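All protein chains but one are shown in place.
When the chains are written out, they are named A, B and C in that same order, and each has its own residue count from 1.
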Amino acid sequence: MSASTHSPVLKHHFEDLGQQHACERLGIWMFLATEILFFGGIFGAYTVYRLWYPHDFEVASAYLNRKIATINTVFLITSSLTMTLAIRSAKLGDRGGLFRNLLLTAALGSAFMVMKGFEYAQDFEEQYVPGPMFQREIAAANEEVATLSPGEAEKHQFNAARQHWSQHIARNNVGKSETDSGYISPQRVQLFLCFYYIMTGIHGIHILVGIGCILWLVLETKLGKIPPENYSTVEVVSLYWHLVDAIWLFLMPLLYLAGAGYGGHH
Amino acid sequence: MSDPTSTPTSTTSSTPATDDPHGIRKDVDSAGQLAVVFLVIVGLALVNVFASIAIGPTKFTLPMQLGIATVQAGIVAYYFMHLRQGDKVVVLTALSSLFWMGILFVLFLSDYMTRHLVVG
Amino acid sequence: MSIAVPQTGFAAAPPPPEPEPAPVNYLNISHTIWSWLFTVDHKRIGILYLVSISVFFVVGGIAAGLVRLNLLAPDGAIMTEDAYNRAFTAHGVVMLFFFLIPAVPAVFGNFFVPMMIGTKDLAFPKLNLASWYVFMIGAALAVWSVLAGGIDTGWTLYPPYSTRASQSNVIPGVLGAFISGFSSIMTGLNIMVTIHKMRAPGMTWSRLPLFIWSMYATSLIQLLATPVVAITLLLICVERAWGVGIFDPSLGGDPVLFQHMFWFYSHPAVYIMILPGMGVISEVIPCFSRKNIFGYHAIAWSSVGIAVVGFLLWAHHMFVAGISFYAALLFSLLSMLVAVPSAIKVFNWTATLYRGSITFQAPMLFSLGFVVLFIIGGLTGLFLATLGTDIHLHDTYFVVAHFHFVMVGGMVMGYFAGLHYWWPKMTGKMYSDWWSRIAASIIIVGFFFTFIPQFYLGYHGMPRRYPNYPHEWQIFNVMSTAGASILGIGYLMPAVYLTLSLFFGKPAGANPWSATGLEWASPSPPTVHNFETMPVTVCGPYEYALGVDQMGRGLPEPPGPGGAEGPEGRVGRTGPSGPMHKETEVVG
Partner (left out) sequence: MTSMSLLASFIPEIAATQSSYFEALFWYITLTTGLVGLLVYIALLYFCIRYRRGATTGSTPRILGSMRLELAWTIMPLLVFLTYFAWGVVVFNHYAHPPEDSMEVFVIGKQWMWKAQYPNGQRVIIGGNPRNMTETERQSIGKLVLPVNRPVKLTITSEDVIHDFGVPAFRSKIDALPGRYTQVWYQPTKTGEYHIFCDQYCGTWHSLMVGKIKVVEQDEFDKWLQGLNSLQSTDNPVDGSLAFEGRKLFLKLQCIRCHSATPTGKAPVLEGLYGTRVPLRGGGAEIADDAYIIESIRKPRLKVVDGWEPIMPAYDQSQVTAEELNALVAYIRSLKKGTTPDRTEHFPAPNGAPTDRTQSPTKPGGP
């Protein structure tokens, strides 16, 4: 055993801190590998359907709130920066900096979740949720234009209760059949929504877990339990946090930017 | 996989320096560098959004979007996640996770991309 | 290749004096229930797992018994179709998720990986304990759903049946499997990190025992495959709970996509189940034939090879499921590749016996049983990987017989081999040599009687999961059930004599089999921190011919044909007084 092991941080079954840090870093990376495969599964499923129904998925994506998503992206990336700065402070033994950066990271993560909350609320308001809500809404919209010609449908004033997306789909589908290039299949829009809610939902849960871990770190810092030798504890959490950030960087284009350019909806 | 020639870690653990007993401070990030990295990632994110809106849905849009996202994730992994400091096994782990995800995608599509081909 | 053995030093290193059983060991250090429920000692957690999976083995076994009994009569001897469907589903779910997958990795992996590579504990002891709790929660949920009404989807859970049609407790059962998946991930992660970062001085990769190599390959699969099935099971729950989902054809989804995602895990998972067994066999056969393992590197890398190639061929479960013609071709071709490393292992085990000095204690009998049965299990797999033959044999009893030969004939045999090989180390007590040999023989015989008839049935087209079948097949089903009852008796016997050995067994001694691994260097049962001083490895794992263990110390008396303490024990001894300086002989 080397002389450099008389640290309260060193766990009994490790030879020295070098080994302990190496184990912790490798361990969390292996966990991240499983996370990547976890999301990889649903990304794979998404890919299959995206290739099958490109048009419907793009249109469906256009009805999502791209503004909030963009703001959230900035939030997450910034939180990654502060998280990395937290490690830096930890390594330098700057407790104040560590404390501030961790708190900032947690705050940005919470801000992300709040915005996400608003977004979900809006989607529910607009009945843009797979299941009966969605089907009632689109059925009502179709009802209104059922007897109209495309020309009339263009000018048709929808009942104020109709949502922008159902109006758009119903109007668009007048006089078209399933296999027309322009046809928007409500069923497939719903399929996209399943992916949207499952993917963002799982990602949101990961964010919440991350916030929890960071707050725990904040507490540990306050209690002075994170000396420089223990920086790897911060690093472990940060690696997880960065991965959740990186996954969002892919959710963003797949879910929100797919329909960018249709514009107008948000 | 694993490298059978690599020696056990306990013999290769960092040798203590005088002022920095556990070699912790020898690879601290420079705040400036982090700031630059941060700006690059945010920039790319905004480029991705506005470029997508500008181009609209063409068959190039998705590759462009995913390309940018991949670059972003790469930067995050390399600088923020300290892959540049990680040892061989850590890098191997990161790469193999991607490799296995590749297996999943390629073999999924080997079915879905060929389903509608006429059987020769 | 030859191992750098300092030729001096062996003569200087006499066989270690039989150490006194340590006054304080991991078992008697404390006896309170809490000291077990909150332990972070990898050995105690291994014992916790051993107890738990034994219970689930009994539960799954009872379900299997009911299934076999019902098949005595062509129209169902003892239960309704509904009950039968729930019985075979219970059998599948419990045996796969709660016995086979954790069996060797969580019991012997937890217990012996740290001891074999010479470290105090796994890298993350708390995570290790957490994995057991997660496992128990998942298991409790699944077993509850099985008992409270049951699940009738089969363990494969194909939608749309599982998501729309089934009237049974699909969601709790699926969540149970989902949760226990995380314990599998935690164990795999722990073992993998430990193998990478915590090996004792001198324990290079090419000196690792082959059990460690197989555990490494297993952990690789656990880490990279399990998360995919986790998300898949989650999607099944969502689809069933809210009727919105992505596998439902009436919603534009594709039920075959579920099969892809499910088998992406569940095919590699069969290697999670068999690789550890192979690892155990690679330990036992050299020990009981007093030979270096034949082709160490071939066996080691074939484990890794199986782990990697095993990911590339899942769709051979789907040849008639409506996948594309070309995908079927690709997956059939890739399936052929995975048969090769398994064949390599079998050939090397056989070659290890050549010019050995073989004794047939229970671990060896189970290991030989493994090889004999696994050969059949492996070769019949080729019929199912071949497109032309799978079309007829798919989903028949041929498949059932095939995977039982691999899973039960292979893995369960390997599990029992390991249990009998390491039991003295884990408990410090020696079980009855005679009874254990009888049990091993009965299990092997019973196994043949149970599953050989099923090959005939499958070849003649009897489908899986059929409580009703044409009368002309009754005789073979009766034969199979008869064999199953023999098998059942065989499985009960170890439960009895192993339990008895705890109270009446003779003290085992530190190294009853005169084996070379580091785990035998500490007393039986091991001390709390496994080793008083960090063991230093000087040579490869199987230097039986030289009669030295991995620390270069001479080996004690090997047990003779008469058993661990028989008078013939001296006959044909290897060890310090045996020839010490042998030239490596080249064959072939």
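We take it that contacts are C-beta pairs under 8 Å (C-beta built on N, C-alpha and C of every residue); 3 or more make two chains touch, one makes a residue touch a chain.
Predicted, not measured: the structure shown is a model, and the values here were computed from it.
Student: Among C:Val51, C:Ala241, C:Ile391 or C:Leu502, which residue is in contact with the omitted chain in the full complex?
Tutor: Answer from the full complex: C:Ile391 touches the omitted chain.
Student: Of the residues C:Leu37, C:Val340, C:Ile475 or C:Ala495, I need the one that contacts the missing chain.
Tutor: Candidates C:Leu37, C:Val340, C:Ile475 or C:Ala495; residue touching the omitted chain: C:Val340.
Student: Can you tell me which of C:Leu382, C:Ile475 or C:Leu502 touches the chain that was removed from the display?
Tutor: C:Leu382
Student: Using the document's definition of touch, tell me which of C:Thr232, C:Asn292 or C:Ser432 contacts the absent chain.
Tutor: C:Asn292
Student: Could you pull out which residues of chain C are in touch with the chain that's been left out?
Tutor: Within chain C, the residues touching the omitted chain are 1-3, 81-82, 85, 152-154, 156, 158, 160-161, 164-166, 249-250, 255-256, 289-292, 294-298, 320-322, 325, 328-329, 332-333, 336-337, 339-340, 343-344, 346-348, 350-351, 353-360, 368, 371-372, 375-376, 379-380, 382-383, 385-392, 394-396, 459-461, 463-470, 543-546, 560-561, 568, 571-574, 578-579, 582-588.
Student: Counting contacts across the full complex, list the positions on chain A that touch the omitted chain.
Tutor: Counting over the whole complex, chain A touches the hidden chain at residues 146-151, 175, 177-180.
One rule holds for everything that comes next: only the chains that are shown with their structure count from here on.
Student: Pick out whichever of the two, B-C or A-C, is joined by more C-beta pairs in contact.
Tutor: Higher C-beta contact count between the two pairs: A-C.
Student: Distance from the CA centroid of chain A to that of chain B, rounded to the nearest Å?
Tutor: 18
Student: When the C-alpha atoms of chain A and chain C are each averaged to a single point, how far apart are the two points in Å?
Tutor: Each chain reduced to its C-alpha mean, chain A and chain C end up 39 Å apart.
Student: Any idea how many Å lie between the Cα centroids of chain B and chain C?
Tutor: Measuring from centre to centre gives 35 Å for this pair.
Student: At least two other chains touched by the same residue of chain B: list those residues.
Tutor: Residues 9-10, 89, 96-97, 100, 104, 108, 112.
Student: Enumerate the residues of chain C that touch no fewer than two other chains.
Tutor: Within chain C, the residues that touch at least two other chains are 196-198, 224, 228, 264.
Student: Looking at the complex, which residues from chain A come into contact with chain C?
Tutor: These residues of chain A touch chain C: 12-15, 19, 22-23, 26-27, 30-31, 33-35, 37-42, 44-45, 48-49, 53, 130-131, 185, 187-188, 190-191, 193-195, 198, 202.
Student: Name, in rising order, each residue of chain B that touches chain C in their complex.
Tutor: 1-11, 89, 96-97, 100, 103-104, 107-108, 110-112, 114-117, 119
Student: Please name which positions on chain B make contact with chain A in the complex.
Tutor: So the residues of chain B touching chain A come out as 9-10, 13-14, 16, 21-25, 28-29, 31, 34-35, 37-38, 41-42, 45-46, 48-49, 52-57, 61-62, 65-66, 68-69, 72-73, 76-77, 79-82, 86-87, 89-90, 93-94, 96-98, 100-101, 104-105, 108-109, 112-113.
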